[in-house]
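A single protein chain has been omitted from the complex, and every remaining protein chain is retained in its original position.
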Amino acid sequence: MNMRITKHPILGDIEYDRKVKIYVDGQELEAIEGEMIASALLAAGIKTFRYTKKHHAPRGIFCGIGRCTDCVMTVNGMPNVRTCVTPVEEGMRIETQHGCGKWKEGAGDE
Amino acid sequence: MRVWDIVVVGGGPAGLCAAIEAAKNGARVLLIDENSRPGGQLFKQIHKFFGSAEHKAGVRGLEIGLQLLKETKELGMDVWLNSKVCGIYDDNVLWVVKDERKSFQVKGAAVILCTGAVENSISFEGWTLPGVMGAGAAQTMINVNRVLPGRKVLMVGSGNVGVIVSYQLLQAGAEVAAIVEAAPRLGAYGVHTAKVRRAGVPFYVSHTIVRAEGDGKVERAIIARVDERFKPVDGSEIAINVDTICLATGLTPLAELAWIAGCKFVFNRVLGGHVPWHDRYMATSKKGIYIAGDITGIEEASTAMEEGRLAGVSAAAAIGLIDTERLEKIAGEIWERLDALRCGPFGENRKIAKQQVMAGGDEQ
Partner (left out) sequence: MKGLKIDGAPSIDELRGTPGYPGIERARKGSIAFIECIEEIPCNPCETACLRGAIKVGRPITNLPQLDEDKCTGCALCVAACPGLAIYVKTYDYREGMSLIKFPYEYLPLPEEGREVELADRYGNTLCKGKVIKVDVSAKNNRTAIVWAEYPQEYFEDVVTMIRL
């Protein structure tokens, strides 16, 4: 399912030449260099990014601007990453987060 | 600690214009924005702006954004992106966290806060389901990321934001099933509603959303008629099959930094709630702190740009770069343009509200 808008009456046509590979729950996904993680997921038709701790309720993007934290996922082992304001990177591993997530050993260290 | 003449917090239309005016008048400027790209909401506005030629009428919002960015580059100011201003202290010292990793303290002889606004949301049964989002979130997705968040949308709210985003959703290839408005009359300009109406999008006034339904995501929206007290009327529910529900239910100024700094605030419902008081030169009650744009009250990009310019020249004057005579002349010209934008039945309320704020009291 492709939700990308490749032709637009105002924004014009677009051809994506700079693509990156990301992994979402182990599945390889093609993303566009520089786009936000949430954008890549929505483009692939993925709307559920995490499940809440208490009620295991599905959540996705809400404010889209980095303020509400509804869109957080675990990225490269680091939980609670706001996917609507974090750009994709080659080889990024993104996981649907359950509750508050778990820190992977060494995640986030430089 | 690094010091600049003028530090501008927020790189949207107000902040960009403030930074440009300050730099044009010889100030060393630092522009800080928490996003990876500046421009605020401007790059999402792919429609042609209203106003007059001096307000850049007829130019698309994103084109204005590109022009402003070009000017900032030509003027050679410092721009810190991915940088959050987390605190503000005496003597205009700001705590900035860059790239979520490094902390800095920076200082400006003057500081201009242009932190904009945040979308409001309304809650209803099922509102946490994936597929329910702010109208601004949908607008970012389609106009900046060029991705459809869904295929069939219910828009809640008929103000300019809701109706313009509905039009842009149609342009992006989505279907807009309906626009609901709790009030008995539509809020947006008639020319905006007419555009989407002739594209076949129905309006439901005196209606609100009561429930979002679906298995793990939005599949249906249940709307109902409301009475004069905005309470849903029994038996009036209508189910609409949609996969996306956008909330365009107003904006609230993001004025936390002004609050932390100890600026005096006033309350004004027309402008979106608690706003910092400011004078004719966009100066707050705290020496050296200026404000511009939606932080001062919810308006539009055109007023944000004018206020930004005014704050920029006022701050530059305060640090001795512009003499009083010239400041008065520029301020006079800007106020004329602001007054022109705040005319007519849509603008009059805002003009009065702004006067109330500057007079210092809460609305009566």
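Letters A and B mark the chains in the order given here, with residues in each chain numbered from 1 onward.
What we mean here is this: a contact is a pair of C-beta atoms (placed from the backbone, for glycine too) under 8 Å apart; a residue touches a chain by one contact, two chains touch by 3 or more.
Because the structure is predicted, anything quoted here is derived from the model rather than measured.
Enquirer: Going by the contact rule already stated, which one of B:79, B:226 or B:341 would touch the omitted chain in the full complex?
Expert: In the complete complex, the chain left out is touched by residue B:341.
Enquirer: Based on the whole complex, identify which of B:84, B:195 or B:278 touches the chain you can't see.
Expert: B:195
Enquirer: Determine and list the subunit B residues touching the chain excluded from the picture.
Expert: Against the missing chain, subunit B presents residues 47-53, 55, 57-60, 170-171, 173, 179, 184-186, 189-203, 205, 340-347.
Enquirer: For subunit A, enumerate the residues touching the unshown chain of the complex.
Expert: For subunit A, the residues touching the absent chain are 7-10.
Basically, only the chains that are shown with their structure count from here on.
Enquirer: Distance between subunit A and subunit B based on Cα centroids, please, to the nearest Å.
Expert: 25
Enquirer: Give the list of subunit B residues in touch with subunit A in this complex.
Expert: Against subunit A, the touching part of subunit B is residues 34-36, 46-47, 60, 118-119, 121, 128-134, 136-138, 140-143, 145-151, 171-173, 216-217.
Enquirer: Which part of subunit A faces subunit B closely enough to touch in the complex?
Expert: The touching residues are 3-6, 8-11, 14, 35-36, 38-39, 42-43, 47-49, 57-67, 70, 84-85, 87.
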